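Just one protein chain is left out here, and the rest sit where they should.
Entry: subunit A
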Amino acid sequence: MLGDNITIGQVLIVTVFSMGIVFLALLVISYIIDGFRFVFYKENKGVDKRQKKSIEPEKIEPKEIFNEEEDDEELVAVITAAIATNISRPASEIKIRNIKRVPTNTPVWARAGRFKQFELIDR
């Protein structure tokens, strides 16, 4: 459309027009994505289900500690504290019955990132 030699005026027109197109395109895409939320995402249902899921198990859990290794007691303490902080309830309300190691699906980089976070907080 334009050649090698362009005037300053043309440069400014290209700049304004291009920025306009970039903004317009991304704005329209952002509105399309807004549409996704209404069509595919049922906010309330999703939230209710998740809340139920996360609260129910703690109430049922009876008192029994799975002893296998020496460190288990410490592990239980750590897990209890983590759950207590997460759901904002005193640790005395939570009883750990069973601990099972779940095979991790987290990618290596995500784990590396988390470790880095821990290091930062420790400092």
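We adopt the following convention: a contact is a pair of C-beta atoms (placed from the backbone, for glycine too) under 8 Å apart; a residue touches a chain by one contact, two chains touch by 3 or more; residues count from 1.
The criterion applied here is as follows: contacts and distances are computed from a predicted model.
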item	value
Candidate names "Pyruvate dehydrogenase E1 component alpha subunit", "Peptide maturation system protein (TIGR04066 family)", "Potassium-transporting ATPase KdpC subunit" or "Oxaloacetate decarboxylase, beta subunit"; UniProt protein name, chain not shown	"Oxaloacetate decarboxylase, beta subunit"
Of A:Val22, A:Ala77 or A:Ala91, the residue in touch with the unshown chain	A:Val22
Absent-chain interface as seen on subunit A, which is shown	1-6, 8, 10-12, 14-15, 17-19, 21-23, 25-34, 36-37, 40-41, 43, 46, 113, 117, 120-121
